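Shown here: the complex without one of its protein chains, the others still in place.
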Amino acid sequence: MVNTLRMLGRTGLDFFQRLGRAHLLLLAVLAGVPPLALRFSLVIRQLHSVGVLSLLIILVSGLFVGMVLGLQGYNTLVDFGAAESLGVVVALSLVRELGPVVTALLFAGRAGSALTAEIGLMKATEQLSAMEMMAVDPVRRVLSPRFLAGFLAMPLLAAIFSAVGVLGGWFVGVGLLGVDDGAYWSQMQAKVDLYDDIWNGVVKSIVFGAVVTWIAIFEGYDAVPTSEGVSRATTRTVVHSALAVLGLDFILTALMFGD
Amino acid sequence: MNDTPLVRIRDLHFARGDRPIFDGVDIDIRRGSVTAIMGPSGTGKTTLLRLIGGQLRPDRGSIEVDGEPVHRLRGTALYTLRKRMGMLFQNGALLTDMDVYDNIAFPLREHTELSEELIRILVLMKLEAVGLRGARHLMPSELSGGMARRVALARAIALDPMMVMYDEPFTGQDPISMGVLVRLIRTLNDALGLTSIIVSHDIEETRAIADYIYLLSGGRVVAEGTSAELEASDSAWARQFLHGEPDGPVPFHYPAPDYAEDLLAGTEAA
Partner (left out) sequence: MTSRTVEIGVGIFVALGMAALFMLAMKVSNLAAYRTGPSYEVTARFEDVSGLKVRSPVTMAGVRIGRVKAIEFDDEALQAVVTLEIAQRHNRLPRDTSASIYTAGLLGEKYIGLEPGGEEESLRPGDQIRLTQDSMVLEKLLSQFIAKFLEDKRQ
């Protein structure tokens, strides 16, 4: 009994300690972001590994999610004789929810885990220590560019996901199932609001991008510097990112659309 | 030339968690010398280098490098001092996303405003010094362990530091690259007027180049002197370490209950 309590207490303290470390790290990382304006080539490199290398999975998943939405939406709507609203259903689902959320989950799996593994390995192979000894702050030199790149790449990826999804839904709905082309687009334009839907979706994806990247670089930087520690950290990145994204999605949705 | 020691450590105490690593260590490193810190694995030799480099802070005691109290420096002052220190990590710690050339150019690009032409000249000079000018376009993953260390050495001297710290430079090297490294450390030290600190447990190689040797054990300096002095020393500890005797002040057995009693104790308690 006492042991259980003690263990609970220790787990709680450990949790708060990690939470504190994560926030302190975030502050240090953010402090390193403004100077990057002078050395944007560092960010370009990271945009490549975070954004460009995630592009393929985002394009393919977006297309398929859009096609599935087209198919499912059509089957439901056609019962109400409202197949013309297919465009609205596809676009709203993508722009408000699936775009930001699915992109963030894929981003965590593709880019987040890679970031954690890379930073964790740099720590395990003493590259970060070596930088410190060369009087280069690894937080500013390694973490800040990666954070900024993740922050910038995520909204773009989510927009690409949604756009490709809308095209996928169009391909299935209009191309295969015979929904009217004009109705698909005009109903969509009538119902999807630039501010309420598109902009809020972009805000969501920016928040998710920042949180996933933050978790990824923190786990990497905080990893136990062994191969086992790095692999554990990578797993944690994916799990924690997924939970954070889904939880935040609920909160953001309630804030944005809950009137 | 200044006669005060470059590094002066006094009454150093440091513990990791509950485990004391250093328990009152005094060390002086003379300018221009090659000083070796030796001791069995786990005596905190690497920790000592990190303390000198300011990556760790002592619990008690003082560490002065070139008159600067490392243990009290923070931020910019610490970074300024570090620019004058080079460190060679055990496995080189080369940045894996850059090739050899960029690795050596890294500190120059980070800390100087030199033009790329000048940087190229400096990088090629450092590479020539370690004999790897031809390998400048290889990635770290394509280098052998010995080559990686030589590249790391070139990087460590890129900013022309006053001292270089070597963390286990000889571990896991074949005899040839071991010989190359031994010679490099000595010649670079003398040619560039460096001060070198070597942390190692490879006795032969280290004794061959060290001007002065400290033996550490149990968190204290147990013996010190030149190679010859240690050889002649009557310290049981120095004898055991220098000759690799299995038993002595460092016991062969991990602390355990009495052997006979232990055998007769029946089943193993969980």
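Observations on the structure shown:
Read from first to last, the chains carry the letters A and B; within each, the first residue is number 1.
Everything below uses one rule, namely that contacts are C-beta pairs under 8 Å (C-beta built on N, C-alpha and C of every residue); 3 or more make two chains touch, one makes a residue touch a chain.
This structure is a prediction, so every number in the text was calculated from the model and none was measured.
Contacts of the undisplayed chain with the visible chains, over the whole complex, involve A.
Touch with the chain that is not drawn comes from one residue among A:L157, A:V172 or A:V230, which is A:L157.
Considering A:L47, A:L148, A:V174 or A:L252, the position touching the chain not shown turns out to be A:L47 (whole complex). Residue A:M188 is the one among A:V89, A:M134, A:L148 or A:M188 that touches the chain not shown. Here the missing chain is touched by one residue of A:A91, A:V174 or A:V230, and it is A:A91.
Mapped onto subunit A, contacts with the missing chain fall at residues 41, 44-45, 47-48, 51-52, 55, 91, 95, 153, 155-157, 159-160, 162-164, 166, 185, 188-194, 197-198, 202.
Basically, only the chains that are shown with their structure count from here on.
Separation between the centroids of subunit A and subunit B, computed from CA atoms only, is 42 Å. Listed in rising order, the residues of subunit B touching subunit A in the complex are 50, 53, 55, 79-80, 82-83, 85-87, 89-91, 93-96, 106-107, 110-111, 152, 155, 159. The residues of subunit A lying in touch with subunit B in their complex are 121-122, 125-127, 129-137, 141.
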